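Removed: one protein chain of the complex. Kept in place: all other protein chains.
For subunit A:
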Amino acid sequence: MSVQTHIPATAMPSRPAAGIHGTKMVARDVKVFYGAKQALKGINLEIQENRVMALIGPSGCGKSTFLRCLNRMNDTIENCRVEGLIALDGEDVYGKNIDAVQLRARVGMVFQKPNPFPKSIYDNIAYGPRIHGIASHRDEMDEIVQTSLQRAGLWNEVKDRLREPGTGLSGGQQQRLCIARAIAVSPEVILMDEPCSALDPIATAHIEELIDELRENYTIVIVTHNMQQAARVSQKTAFFHLGDMVECDDTEEIFTNPRDERTQGYITGRYG
């Protein structure tokens, strides 16, 4: 995979930006190609600290692709080529100084389908801290596991069976386990790729509450097909269409007063 940076470093906004919420991540003219096929046609986007950014748009519009650029998960896909600039705290994530492995410890990810490891609940949470050597002894690890599960709102349900396999939980519990697992390595940004699409409404409500609480400590980017969900959990919303970012604004603004005709059409359900 090759990265070409077209934007001089001076063009990058420096922290802190205007307002209470500083800019956490910036995308400038991001283009992604799968082989010869272009999936993203130059995305410009700013992601603010401690806020939830929702990416909405019809299937195949490139929102998941964009999300996966933010922590370089696209590196694992062959033939995938990323151009443009993506910065985390003003540092180019595709730059020489940043290792994809370290980046992913700072920018965690929760996937569409709950994917707990075939290990115990405890080991699922401890996985990240162990590989990064975060906890130096057992008590510390126990505490990380407990706080991560508490923050993910799963502690009370699983505290008596931490040694049981994580795969034995229900779908919603599994997804909260995956969120707890992501929290355990204390990332700065959490990316969520349709985290509720495989869950029932009650589990979805749980996760949405959780996202709202997590906003205090983390920056969250969430891809969703569910417009109500975007409206409920996010402060900023970006609408993607056919590889373009059509518009990005405060969530309230997008849903009540969209500027672009395509956005209007999508959120009112005329197409998508």
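Just so it is clear, a residue touches a chain if its C-beta (ideal position, glycine included) is under 8 Å from a C-beta of that chain, and two chains touch if they have at least 3 such contacts; residues count from 1.
Criterion: contacts and distances are computed from a predicted model.
Between the listed names "Hydrogenase maturation protease", "Phosphate transport system permease protein", "ATP-binding cassette domain-containing protein" or "Carbon monoxide dehydrogenase large chain", the UniProt record for the complex's undisplayed chain reads "Phosphate transport system permease protein". For the chain missing from the display, the contacting residue among A:N115, A:S197 or A:N217 is A:N115, taking the whole complex into account.
For the chain left out of this panel, the touching residue among A:N71, A:Q173 or A:T204 is A:N71.
Checked against the full complex, the one of A:R181, A:H206, A:R232 or A:R262 touching the unshown chain is A:R181. Those residues of subunit A that touch the chain absent from the view are 71, 73, 76, 78, 101-106, 108-111, 113, 115-119, 127-128, 131-132, 165, 167, 178, 181-182, 185.
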